[in-house]
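Only one protein chain is missing from this complex, and each of the others stays in its spot.
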Amino acid sequence: MTPQSLDTTSAPGQSRSGAGALMQLASRWRVPLTILALCALPWLLPSKALAVNVLIYGTFAVGYNLLFGYTGLLSFGHAAFFGSGAYLTGMSIVHFGANWLLALTTGITGALLLALVMGTLSIRTRGIYFSMVTLALAQLVYYTALQASSWTGGENGLRGFTVSRIDVFGLQIDFLNPLHKYYVVLIFTALALWLVSRALNSSFGAVIEAIRENEVRARACGYNVERTKLISFVLSGAICGLAGGLSALHLAIVPLDTLHYQTSGLVVMMTLLGGMGSFFGPFIGALAFLVMEDLFSLWTAHWQLFVGAIFILFVLFLPKGIWGTILGAGER
Amino acid sequence: MQDNRTKLNAPTRRQVVGGIGLGTAATLLGMPLVARAQVEPIRIGFPTPLTGPFGAEARDQVKSAELAVKQFNDAGGLGGRKAELLVRDDKLNAGEAATRTLELIEKDKVHAVVGALSSAVQLAVNEVTRARGMIYISISQSDTINEVKDWSRFTFHEALNPHMTTAAVAKHTFKKGAKVAYLVADYAYGHEMLRGFKRAQAAVGAESVGEILHPFGAPDYSTFLPRINAMKPDILCICNFGRDQANSIKQAAEFGMKQQMKIVVPVILHNQRLAVGAEVFDGVVGGANYYWGLEETIPSAKAFNDAFRAANGGAVPTDYGAYGYTGVKSLLQAITAAGGTETDKVIAALEALKYDVAKGPQSYRKCDHQSIQSVLVLESKKKADMKNAVDLFRVAAVEQSGEAMLRTCAELGFSG
Partner (left out) sequence: MDVQLIAMQLLSGAVLGAVLVMTALGFTIIFGMLGVVNFAHGALFMIGAYAGVAVAMQTGSFWWALLVAPLAVGALGLLIERFLIRPLYNRPADDPILLTFGLGYVLVEVVRIVFGNDGIPFSTPAALVGVVNLGIGYFPIYRLFVIAVVALILALLWLGLEKTRFGLIVRAGARDPQIMRVLGVDMRRLWFLVFGVGIGLTALGGVLAAPMRNVNPEMGALVLAEAFVVTVIGGLGSIVGAVVAGILVGLVVSLTSLVAPEMATISMFALMALVLLIRPQGLFGRAGA
């Protein structure tokens, strides 16, 4: 995987054209620009509920990409973080009557701790073994949630925590109103994007990319490879936990499927579709995937045929994804 | 808390706007149409799993529901106001179903939701609808939705529940002193079926020789079967559903268990029986909400079958398909009785409704909105006994389920 110089943290190359300079400027203001664009999203998509899903899965994919695209670790177990974030958020409200913000914080913290455990166990392995270990551990989380049905609702899913009104600094917000809900979720998405962007622009960002490009050399340069990988894993897990918690608040249920390995597969697909070498790519991928699924499934019951075929075509011909390809074209 | 949200569903700005929009269009076309808010169609959201293992059942549900809507419209609708069915693919995924239901309510402005085909999915839809004061008629089996925790006054359950089906099946298969073994899928729906069977077993005076929980979605049952064989039961109750049921019956047959014991299931499905084959199902007894063969004895079944055949090239309706018809039909009858789509009035009308549209008399119980209806006990036929390709079952009994067959309101957590 070659990094997209314009959009990643690596030093931008000499821009030879006006378009390049423009994109370089855009790259510096990437987070504010994204948020500005996202403010308009509810009016551009078929429905508000879909727009909230885009924010949630966009955050999920950006968090995932920190590990996959930037650190070079292909995890097949990120459903565990998304799911534990969702379950803990819901369970805090159902079982302890927690306030929504406290619940969400619990969800993020839980996902972070789970990532710490799973990361510690898995980063010792390399390549395909890493993918397998993450998959196996995530399956254990899935079956644990299925068995612990008095806590999680088991196969029926977790229910009974609809948040209809939230209090933000004394301001009462009707959370059942789809637009209000969208902008509340957007605040958290913006925070997550800002955090990831900051991390990537820091020296930490440079180190994880160095590890991705050549682990041996990074180690020789004196970097603590294991610790850096673990930090990346935990940060990624926490962001995915946030996405899961937001999903719980959005849908007011946590389906068991949230923890299924297909959820892990889904985030891989979204990331790849958008472009894993770039900061925005995964978000664009989530957007494209969800809109595609929404439109195709209204039109045919066989939408998976088209989604699968498009995915194959991307792997074969556009491995840089939608956003990566656009950036590549802009560079030329 | 939920009550004061009802107003969300009362005629509002959008209906007036919609009315004006239609009125303008009508004026432009020069048609003699009166611009009234009433012209707005009655919109019914219908989430169903078109993709996934129950795609065939889902398509049957859609066909049946569309038939109910067409009949309503052909009869003039509600004083000229037509009904419209908005079908959405919930992909048998609770999260997807919740999103689709949000869209139906927020964007498509439906007046009520009917549908779903799994315990988890209906509970997800119910969570979304009840928070927004939207009527939801569930047409999939579950005991949980009747209980006070998940229930709301907007929640109706048109489908049978495991408690009813198991009671009927046990009544016609268990004998006093018979030894019964249970193979149970380890999830809520499986446990509900087991609970129902065991209560019926105690009432009949049969004896349980053991129960084995199997993981939900297990592909291979060969490691559970020796233990069941060792229990030497007269009856094996397989409490699971869909693909799990198909695999477990197929493997029980493979292990020669059908010669040793009677296999009984809570729900026997038309499409599943077709997919697995006559040899494997031969002699298996199970419960059902509907079977086309009812037409020999029940006039409304005959009328439903004939209309369905006419609309679908001679095909017969199936069990879960029929729920689409009974569910939508009962809603439309209640809307007619209420004279509109105002939520409180429709709820009152549904509670008061007596309907017989496909399988004999039905009505919603006041406390939990469970539809009281008959349960069929069906026995799968031998291939040699089948008169045609869809002659799958012998109707062993039609159990008229009164209140006696349901759990009491107090047991469900309803006071008074």
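Residue numbering begins at 1 within each chain, and the chains themselves are lettered A and B in the order written.
Everything that follows uses one rule, which is that a residue touches a chain if its C-beta (ideal position, glycine included) is under 8 Å from a C-beta of that chain, and two chains touch if they have at least 3 such contacts.
Quantities reported herein were computed from a predicted structural model and do not represent experimental measurements.
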- Task: Would you mind spotting which of B:Ala167, B:Val209, B:Val280 or B:Leu392 touches the chain that isn't drawn?
- Result: B:Val280
- The one of B:Ser142, B:Thr165, B:Gln201 or B:Asn271 in touch with the missing chain is B:Asn271
- Task: Check the options A:Gln24, A:Thr105 or A:Gln147 and report the residue that touches the missing chain.
- Result: A:Gln147
- Task: Go through chain A and note every residue touching the omitted chain.
- Result: 1, 74, 121, 124-125, 127-129, 131-133, 135-137, 139-140, 143-144, 147, 261, 265, 268-269, 272, 302, 304-305, 307-309, 311-312, 315-316, 319
- Query: When the complex is taken as a whole, what residues of chain B touch the one chain not shown?
  - Reply: 52-56, 186, 212-215, 217-220, 222-227, 229-230, 243, 246-247, 250-251, 254-256, 271-272, 274-280
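What we mean here is this: only the chains that are shown with their structure count from here on.
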- Message: From the mean C-alpha coordinate of chain A to that of chain B, what's the distance rounded to whole Å?
- Response: 37
- Query: In the complex formed with chain A, which residues of chain B make contact?
  - Reply: 50-51, 55, 59, 88-89, 91, 93-95, 98-99, 102-103, 106-107, 119-120, 123-124, 127-128, 131-132, 144, 149-150, 186-189, 216
- What residues of chain A sit close enough to touch chain B in their complex? 46-50, 53, 146-147, 149, 153-157, 159-160, 162, 164, 176, 178, 247, 251-253, 255-258, 297-298, 301-304
